[in-house]
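I am attaching a structure below and will ask some questions about it afterwards.
A protein chain is absent from this complex, but the other protein chains hold their places.
Here is chain A:
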Amino acid sequence: MPTPTSPPTPASPTPPGEHLLEVRDLHIEFRTGEGVAKVINGVSYHLDPGETLAVLGESGSGKSVTAQAIMGILDTPPAHIRSGQICYQGRDLLELPEEQRRQVRGKEIAMIFQDALSALNPVFPVGWQIGETLRQRLGMSRADARRRAVQLMELVQIPGAASRLDDYPHQFSGGMRQRVMIAMALAMEPKVLIADEPTTALDVTVQAQIMDLLADLRRDLNMALILITHDLGVVADVADRIAVMYAGRIVEHADVRSLYRAPAHPYTKGLLESIPRLDQRGGKLSTIRGLPPNLMRIPSGCPFHPRCPYVQQVCVDVVPHDLVLGDGRTSACHFAQEVHDDRAG
């Protein structure tokens, strides 16, 4: 097994402007009638040109909220960004006035969503919806926008693109609808594409097709991709790095290969062990006990401690900081090294 080159040390922040996109110490809360839910509690991640970052986590872990904060499409209120930075090409997007922020959306950073049926407007034809961005933002003529929409639909491999331009979203199958979404997101040739659970609502066979398409497009168009998912199986083939989120924090951050080989956070370890595997036939599938925390009452210390098999008193008392394990890996666990080394467990 690979031994870390250096003993675990607290992570030091990198200076801004080094990466294409960088989220730094983001804190977001939702203020509702029932109280304040701390949804994002100090999330930091970065993205370099052309790379794929997978953001992994259960529902409610904050992965989508972080993405929506990057896009600037969070509803405020109830959401409230308490602190942090979202730097794109060295500029803090959170500091920009709305009008300049809007220019970034779609053109620099685009996003596709989980359920393409509800994410597309039901009363407009898909060609119109793809072309809308081009007409509105580039001032393209109606005819040019239609021609470009056909090209985009061909790019995402929709068969008979030209004849389907005037069809409505409900007339497409789930996979084709997601392709329409992708075509729409690519209209302005963004440098970053955020895919929020793009395959969750799809059949397994179609999931693989969409993932392949996204991987191909990322390579051909030299985009950077943030892939948000709760499915570890989906990310293994396409992602370069993985950030695992739990209760609004990044608990582990590593390149795909080393994370799969030896997870350094008990939560990641639990996730990996709960994937059914063909070579473990007949055995009982292990699960992570308990439920994700209520974000209005996040447990003290390490938020994962009530569910953690490695729990000690220090986990209840002290919030763990990111520990660097070498190769740029970090884990927010007091016992990161032990978990990492404990491969048999």
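The rule we apply is simple: contacts are C-beta pairs under 8 Å (C-beta built on N, C-alpha and C of every residue); 3 or more make two chains touch, one makes a residue touch a chain; residues count from 1.
Note that contacts and distances are computed from a predicted model.
In the listed set "Aspartate carbamoyltransferase", "Peptide ABC transporter", "Aldehyde dehydrogenase" or "DsbE family thiol:disulfide interchange protein", the entry agreeing with the UniProt name of the missing subunit chain is "Peptide ABC transporter". Across A:Gly42, A:Gly62, A:Gly84 or A:Gly106, the single residue that touches the chain missing here is A:Gly106. Of A:Met184, A:Val235, A:Leu295 or A:Val339, it is A:Met184 that touches the chain left out of the display.
Across A:Arg137, A:His230, A:Arg261 or A:His321, the residue that sits in touch with the chain not pictured is A:Arg137. In the full complex, chain A touches the omitted chain through residues 68, 71, 73, 102-107, 110-111, 113, 115, 118-124, 132-133, 136-137, 168, 170, 181, 184, 187-188.
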